[in-house]
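Note that one protein chain of the assembly has been removed; the remaining protein chains are unaltered in position.
Here the chain labels run A, B and C in written order, and each chain numbers its own residues starting at 1.
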Amino acid sequence: MEPNDTPPHIRLGLSRQRLIAGLRIMIASRETDDRLWLLNRQGLAHFVVTAAGHEATQLGCAWAIRVGHDYVIPYYRDMTLVMALGQSVLDILLHAMARRDDPSSGGRQMFGHYSSRRLRIVSGSSSVGSHLVHAAGLGLAFRARGEQGIAVMGLFGEGATAEGAWHEGLTIAGIHQLPVVFVCENNQYSISVPLHREVPVPDVAMKAAGYGMQGVVVDGNDVFAVYEAAHQAMERARNGGGPTLLECKTYRLRPHSSADDDRKYRSREEVESWRARDPIKRFEHYLVEHGIITPEEIEALRREVRAEVDAATDAAIAAPWPSVESIADHLYG
Amino acid sequence: MEPNDTPPHIRLGLSRQRLIAGLRIMIASRETDDRLWLLNRQGLAHFVVTAAGHEATQLGCAWAIRVGHDYVIPYYRDMTLVMALGQSVLDILLHAMARRDDPSSGGRQMFGHYSSRRLRIVSGSSSVGSHLVHAAGLGLAFRARGEQGIAVMGLFGEGATAEGAWHEGLTIAGIHQLPVVFVCENNQYSISVPLHREVPVPDVAMKAAGYGMQGVVVDGNDVFAVYEAAHQAMERARNGGGPTLLECKTYRLRPHSSADDDRKYRSREEVESWRARDPIKRFEHYLVEHGIITPEEIEALRREVRAEVDAATDAAIAAPWPSVESIADHLYG
Amino acid sequence: MPVMTFIEAIRSALHDAMAADDRIMVLGEDVAVKGGVFLATEGLLARFGEHRVIDMPIAECGIVGAAIGASLHGLLPVAEIQFADYIYPAIDQILNEAARFRYRSNGDWSCPIVVRAPCGAGIHGALYHSQSVERLFISTPGIKVVMPSTPFDAKGLLIAAIHDPDPVIFFEHKQLYRLVRGDVPEGIYREPIGKAAVRRSGSDMSVFSYGLMVHHSLTAAEELAAEGIDVEVIDLRTLAPLDREAILSSVKKTGRALIVHEDVLTGGIGGEIAALIAEHAFEYLDAPVRRLASPDLFATPFADPLEEHFMLNPQKIAAAMRDLARY
Partner (left out) sequence: MPVMTFIEAIRSALHDAMAADDRIMVLGEDVAVKGGVFLATEGLLARFGEHRVIDMPIAECGIVGAAIGASLHGLLPVAEIQFADYIYPAIDQILNEAARFRYRSNGDWSCPIVVRAPCGAGIHGALYHSQSVERLFISTPGIKVVMPSTPFDAKGLLIAAIHDPDPVIFFEHKQLYRLVRGDVPEGIYREPIGKAAVRRSGSDMSVFSYGLMVHHSLTAAEELAAEGIDVEVIDLRTLAPLDREAILSSVKKTGRALIVHEDVLTGGIGGEIAALIAEHAFEYLDAPVRRLASPDLFATPFADPLEEHFMLNPQKIAAAMRDLARY
């Protein structure tokens, strides 16, 4: 560890270019999120599940992934993550509007089900917790093939940790000390159910003790803290050091999805208090403070992203639907 | 806690009568176990799953139960336990030989599936780990009815702790701090699979940390240690203090079941080393040493039990089968 | 009599039943504070308290398993699975546990639970929020499967299910929730489990259906009536045990049978019904038994044109009716 007064981006070796690219992803994610809610109200996107508030967690995790080399098993909230891994705003909008060229599912899956074999982003269902067993299986596969240096990152909400499937994934990874980093995006609610009714312990990371793996808690709104912990965990995994359960504490700034009304279960004060801790504002502030970017440059970036989102929106709306003739394609190989 | 030199039975307030009754149960269980293997070889009992080696764990647990008041959710290895709760040798043999008057299932379930509504022994399937969710549900039921002072004891092998259902049962019990004592009879193998391939941690009790409950490890071959821990846990549960995960370390002295050959996966030295720690011998030794019983009295007890087992064997063999007309009874209420 | 939507009828059943019998409890994901993602359980928490209306962690096996456990102590739990698509992790508890408690204990224990699960497509739910899964539950003895099509039945059958001595899986088609309205009595009443209902009496063919498809079949039958073909529409209501009597007597009268369901064709309940008819009404048949179902996919894709293509509708049903009438 280096002394505390070294700014984290220097300590972590994050270049100016990488930081600004990261900020751009965060902004693009939030702007796309905004646009999706609008499209939803317009009847053009039937379903939105928000990433707003989770951007630092997801960007920090994405930075720790070797794209196309490590496997990533995301969940429905990981829009920032997959954008950082290489899905474009247009890809996201094609997915949300279920167009033929949606790279994740060709218009078959509901929004939020990211997939790309090329990027090694594994296709998921909507069933929370059911995907971590796949992460363990990948780890067994590397071992069977004698391949070293690849890690798997599996992500999920804290609510998912109650599922039996989640437990079995961690159990197998723990027994075999597989190269898997389990990332919990703990936003303190599973839809409406608050933490103390979904998880029996104050920190999800406390569960690690039962699986023979390290548990780590970080501030999920601090992109550097997340990156540092995720990077260490991924490196440990790649080097045969076994699995980690990494808990990123954060908050979603919007309702669970376009089908949810969060006023029933969260006070406006609580939501506002977290808005004040918006991870994008925080990252911008840091970058400005450390002279990496100016407020004007950020504004320019935001304008640029907005133009990209506008163009992508038009392109996605104009994009073709999948053909009805294709409805049964790919049921069997 | 009282000073260490007080003999445990005194410290724990176990009367001579209770101790001798307990010894009788242990002996009856082992003698019945012996008999079952014999009946199996004779083709009279199609299936045996042994309790040999687990007697101290199960008797210690049984002592902590208020029979007919607390609920007990056993697993297939709990013959000593259910005998201590009130099932007779004949009951066990009727069950093993699938006779009409088998109190557990009327001849429907394989041996080892104990049940009695009167004794609040809950019927189980053979699926390991699937029953702990029922324990949690009972806890919720007491709360819904405003009933206090009842506890549930759910028992299982350490292998079962890998199952998703097990995790969900403990999760619910932990979240709601339900009056359930989860007892793990850790005999270090799930059939042939050794501990380090079935459980990711050295002590099953370490898993408690992830469920917001206390984890306790005891020597499962020490009936006093088991009773003390089980009693405390049950009392805590009855008094609103929440659930416990109690791990009793023990060993089965025979193959998993009559269908198993344990020579493939356990060295004879290992088995012998545990035979030397036979919990019944150990209990007998203690009782003799503390002047509670004499070796001669033990021999007399054993003869008495053998006579009971002989008589029960004859009675069970002569007992009627269930009628084929009854085959579809009780499918629906 | 008040007019209610389907979802209001469900809510009314829960309110009235819980008020009348304090053994009833409700448990599931988001059922308490939020009142359920479809608001089926709205108001229950305020009225009956957090010990009888319980927000559960995301653990379907745990939810059903806890319901089973509570029922062993004499309670009448109503578990909600948020979407039928997520019932799979609870299948072990439903088919291997709840269904068998009474049988395996030779009558000593029983499991009077209800598992409610919203199902069905047509609301842009795609592969994991629009499945029909009833086929997986009709073949294991010991449980009952109910799927109402009207608000009246929704309430009456749900109350009957709660008081039924056996585990009941209660499927609610999500598209019905706000689509259909009807008279629903206040207070407690029960519709019989195991009995089909004749929704339209006719002489030329029998259509067997349930849930949303009953409504589409009725619309189609009206269309056919205008063409001079008189279709009988039977609402099965209970899928296990099937009302064999009603099925066979209808087909013996009409000589033609069409089974319509949203669940997959291959291995769907239509096969069982067709087999019953083929075996027990063979000599009465004037035409092959026909089945009309969604395409053999596991659920609808998300894209609008694909979803539309996937869904059965009155036109497709009318076409199948015409085809059968012409045979």
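As a convention for this text, a contact is a pair of C-beta atoms (placed from the backbone, for glycine too) under 8 Å apart; a residue touches a chain by one contact, two chains touch by 3 or more.
Since we're looking at a predicted model, the values are computed, not measured.
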(message) Which candidate, A:20, A:67, A:141 or A:315, sits in contact with the chain we can't see?
(response) A:141
(message) Can you tell me which of A:33, A:168, A:262 or A:278 touches the chain that was removed from the display?
(response) A:168
(request) With the full complex in mind, choose from B:32, B:109 or B:171 the residue touching the hidden chain. (result) B:109
(request) Among B:10, B:259, B:300 or B:317, single out the residue that touches the unshown chain. (result) B:259
(request) Over the whole complex, note the residues of chain B touching the chain we left out. (result) 46-47, 98-100, 105, 107-111, 125-130, 159-160, 162-165, 190-193, 197-199, 259-260, 264-265, 321-324, 327-328, 331
(message) Touching residues of chain C against the unshown chain: what are they?
(response) 61, 85, 88-89, 91-92, 95-96, 99-100, 103-104, 127-128, 135-136, 138-142, 240-242, 264, 266-272, 274-280, 282-283, 285, 287-291, 296-298
(request) Determine and list the chain A residues touching the chain excluded from the picture. (result) 71, 102, 104-109, 113, 115-117, 122-123, 125, 127, 130, 132-146, 164-165, 168-169, 171-172, 175, 329-333
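FYI, only the chains that are shown with their structure count from here on.
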(request) Tell me, please, which chain's centre (mean of its C-alpha atoms) is farthest from the centre of chain C? (result) B
(request) Could you give the separation in Å between the centres of chain B and chain C, each centre being the mean of its C-alpha atoms? (result) 41
(request) Let me have the rounded angstrom distance from the C-alpha centre of chain A over to the C-alpha centre of chain B, please. (result) 46
(request) Just give me the whole-number Å value for how far the CA centre of chain A lies from that of chain C. (result) 37
(message) For chain C, give me the residues that contact two or more of the other chains.
(response) 56-57, 59, 61-62, 89
(request) For chain B, write out the residues touching at least two other chains, lowest number first. (result) 164-165, 168, 171, 175
